[in-house]
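Certain chains of the assembly are absent from this excerpt, and the rest are unmoved.
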Amino acid sequence: MQKVLCFGEIMGRLNPKGHLRIKQAREYELSFAGGEANVAVSLANFGCEAEFLSKIPKNDLTEALVRDLKGYGVDLSNMVYGGERLGMYYVEKGASQRPSTVIYDRKYSSIAMAKRSDFDWEKIFEGITWFHFTGITPALSDDAALITKEALMKAKEKKITVSCDINYRGKLWTTQKANEVMTGLAPYVDVCISNEEDAEKVFGIHPEGTDITSGSISKEGYESSARQLMERFGFEKVAFTMRGSLSASDNTWAGMLYDGKEFFHSKNYQIHIVDRVGGGDSFAGGLIYGLISEYSNQDAIDFAVAASCLKHTVEFDFNQVTVKEVKTLMGGDGSGRVQR
Amino acid sequence: MQKVLCFGEIMGRLNPKGHLRIKQAREYELSFAGGEANVAVSLANFGCEAEFLSKIPKNDLTEALVRDLKGYGVDLSNMVYGGERLGMYYVEKGASQRPSTVIYDRKYSSIAMAKRSDFDWEKIFEGITWFHFTGITPALSDDAALITKEALMKAKEKKITVSCDINYRGKLWTTQKANEVMTGLAPYVDVCISNEEDAEKVFGIHPEGTDITSGSISKEGYESSARQLMERFGFEKVAFTMRGSLSASDNTWAGMLYDGKEFFHSKNYQIHIVDRVGGGDSFAGGLIYGLISEYSNQDAIDFAVAASCLKHTVEFDFNQVTVKEVKTLMGGDGSGRVQR
């Protein structure tokens, strides 16, 4: 059985209940979240062996975090404890024409201020067959970028499959910096997860025959972006999510997988949203599950999109669905009929 | 004035708030529900004399149940106290592509383990003019089926009108068992409430000219099922609900009433759902109200469908609407304009 190591940041997530704005709220729900932690939880919920690695301080707040992750069965045995703070972020759920907004308070966190000596990759990679990170990890700090590079080099050496969700965050770094750093990391990546927007921002890849300002990209545009990504960096697979934002309450959601030969497109779901934060990560989780389960390319992208479609109906970042639930939706039953 | 006795199971209902999944939830809302109790509450809210009969243990939890039902004005004067437990069920509200799910913990309840000697039907039926039960009651146990049969025989003897909502529950019995038992009870029923799916499952009635796997049944298909039901059992009236599950958040909802001569079809509502559990029971409640109020067949089915349409916008199983509110919707005002 494969074992997937997800490496990166984890934060406390605070959101007002329901549709209250942060300006108004006096009560917050606390959960935990992070691009890579979200993937680890998805995988654990699918029954995979998943490990999450980060650096967090040791206090009662991170005790809650540790309990949460361990509860899902995520392995934390290499977690590094130390540093000064756990990053936090505040989510305000949008509705209709009002967008969701996020306030990040992630600077100076233990993981952002971690040093290379905190991580002994030789030991960490014992028993690991797949390594996953996102573009957020190297964006946290120069040290974090170095640590990531070091991890990737060791992973390559150990023939560990590497997946990366490009995940550009404009509040963490500039497109220039992202380009420079990610260009150095991309060659180590086997499975690249992205969307056309991040491909453009981070790697300057422009979908051919598409006017991005029009808001609507043709199927050919997506395929062009994916093909260029693969050609430039030699990925084995490139997967794209395609979100259509009708409003903060209703989105369309689809995905595409490219193996260098063929493009595999999923169904396009129309979703009435409960909580869309973490949607992209649940796609990555679903995709990795499909690939390590040796699904066909079509099944893998269908599973990834169905899993992440369901995530949009689940509160908080962590996806809470089983393989069976995903397969029911993949199989075409999106009617939401009561199960009794 | 007519007095309706509803006989069957009542359970505690526990659901997480909002859209949280049971896996995640630490806070639950407690209410009470049951196929026949829901009808009794609907009727009491419409101003009818309604009695509910079951067997429940005597403790502080059922004290809450009793207060709830008595608060609506439901008569509990023949309630049997005893046995070991109140059945419970857990509801998880779905959204979009994620279906609502239900976990039942109803086995070994006082009503499921009740004996014939618990019920003195001669005394119970004093002053009663209408008797309502659902297919859930005889499914609870062999004893419950016997008790139901005994009640029906006595009802017939006393010329009490009998209505039955077929309500097949696959977790309680097989279609074979259901067929056998319900075939023995159906001859006592005057008003049969069902849908084409349960008619098929319980009585093997197949809508003519319809491919049920296609998911879309023609008007003729529904009419065929209803006609067959009536022909087989000699019902006076057959009423059908027709639900279209667009998603867990949005459904269509309509109904049909057949009096052996004509088919009366209601309007088809498109509903953005607050809570759909209890929707079918609120249809039965509305229909019985219409019939005992001597509404025309068209008005009765329109009232039943409008009442149950509104139930989908009401939290918990019990419908919370007045005759006036139902009539406003029946009259065509579904605009939801603020009333001030």
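Residue numbering begins at 1 within each chain, and the chains themselves are lettered A and B in the order written.
Keep this in mind: contacts are C-beta pairs under 8 Å (C-beta built on N, C-alpha and C of every residue); 3 or more make two chains touch, one makes a residue touch a chain.
The structure displayed is predicted, hence computed values, not measured ones.
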item	value
Copy count for the complete homomeric assembly [2 present here]	6
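As a convention for this text, only the chains that are shown with their structure count from here on.
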item	value
Interchain centroid distance [CA atoms averaged], subunit A/subunit B, Å	44
Residues of subunit A defined as touching subunit B within the complex	18, 269, 271-274, 309-310, 312-316, 320-321, 325, 329, 334-340
Subunit B to subunit A touching residues, read off their complex	18-21, 23-24, 94-102, 104, 169-171, 245-250, 276-277
